[in-house]
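One structure, as C-alpha cells, below. Some questions next.
Take a look at chain A:
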Amino acid sequence: MLELRDLHVFYGNIRAVNGASLRVETGELVAIIGSNGAGKSTTLKSISGLLRPRSGAIVYDGRDISNESTDRIVALGISHCPEGRHIFGRLTVRENLILGGVQRPAAEARRDIELVEDTFPRLRDRMKQAGGTLSGGEQQMLAIARALMSKPRLLLLDEPSLGLAPIMVEHIFEVIEGLKRQGLTILLVEQNVHHALDAADRAYVMETGRITFEGAADSLRHDPRIEQSYFGL
Partner candidate 1 sequence: MGDYFIQQVVNAVSAGSLYALMAVGLALIFSILRLINFAHGDIMMVAAYLVTFALFAGMPLPAALVFMVVGAVVIGLLMERIAYRPIRGAAEVAMLLTSFAVGQILQNGTLLVSRLAGEPVQIAFPAPDIVNGVVAFGAITVPKVNIVSLVTGAVLLTLLTVFVTRTRLGLSMHAAAEDLPAARLMGIRVNRVVATAFAISSGLAAVAGFLYASQAGQINPYLGFTPVLKAFIAAVIGGFGSLSGAVVGAYALGILEVIPTALSGIADILPPGAVPPGVHDLLTQVFPSSLGSYRDAFVFVFLILMLLFRPNGIVGGGGREEVP
Partner candidate 2 sequence: MSPRVAGPLLSILGLSVGLALLDASGLAFWQGLMINLAIFTILVVSLNLASGFTGVFSLGNIGFMALGAYISAILTLPLAVKSEYLPDLPSWLAGVHLDQVVGPLPVGWLAATLIAGLLVAFVALLVGAVLMRLSGHFVAVATLGFLVIVRVILFNADGFTRGSRTFSNVTPYTNLWWAWACAVLVIYAVWRLKRSQYGRAMFAQRRDRWAAQSVGISILRPRLLAFVIGAFFTAIAGSLYAHFITSFSPTVFYFDLTFRVITMLVVGGMGSVSGSVIGSVVVLALAEGLRRVEDVTLLYGLSGALLAAFFIAVIVFRPEGIMGQREISFDRLSTRLRSLRGGGGPEGPETEAP
C-alpha cells in the first residue's frame, strides 16, 4: 500500500532522514521505533506532505505522492495524527471533529461524528467544550478521532503515548488495536517500545536517519539490539 524508497529529508541543511526505505501492506500495523532525533516524525511529515523530501520516492497505491500537496494526500486517504496532538484548543471538540472531515460532504461527515462518539465515549460528554480544556489523554483521543473523520485508508500515528500517564497509555493502545481489528492500515511512530511491539505486526528500528533493522514484532520483542539502540553497549 505504501512504500518509501531511499528517502532523504533535510531541515535547512540539517539532515533528518538519510536514506530510509520501508513498506506497509494493506491491513498491517507497522511501527517505527527508535530513540529521539532518529528521524521518525520527519518520515511521517514527508509522507503527509508537510515536508518535501530532497530525494527518494513515496509510493502510495502504485503512484509517487512525494510532490503532492497535503490536501491532495488527505483526499487520497492518508490521515496524519501529529506528535503533540495539535488539536485546535480554542475550538470545541465538535468543531475539531467537523474540521477533520472538512473535505467530505457535510451531511456525511456530521453522521460520522456520531460513529466517532461510539468509539470514544469519553468525548461524547465534552462535545461543546473547548479542545484546550481537555486533559492530555482526552486530547489525544480527540486527535485520533479527528484524524479518522477524513475516512482514511492509512493512518499515520505519531507518538500517541507521549506525555500520558501509564493508565491512559493502556487505553490509547486499546483504541489503536481496535482500529486495527476494524481493518485500518496504520503506520505508528512510538518511543514506548513495549507497547508498540505488542500492538504491531512488524516494526522498523530507526537510528540517526536510517532504518537499521526490521522484523516481525514478536521476534523483535526480545531482540537485544533494541535495548542496544537506545543505550548502546
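Everything below uses one rule, namely that a contact is a pair of C-beta atoms (placed from the backbone, for glycine too) under 8 Å apart; a residue touches a chain by one contact, two chains touch by 3 or more; residues count from 1.
Inclusion criterion for the candidates: all candidates are chains of the complex that A comes from, given by their letters.
Computed from a prediction, not measured in an experiment: that's the story for all the values here.
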| item | value |
| --- | --- |
| In-complex contact partner of chain A, selected from candidates 1 or 2 | 1 |
| Residues of chain A that touch candidate 1 when the two form their complex | 48-50, 70-71, 74-75, 79-80, 82, 86-91, 95, 98-100, 102-103, 106, 146-147, 150 |
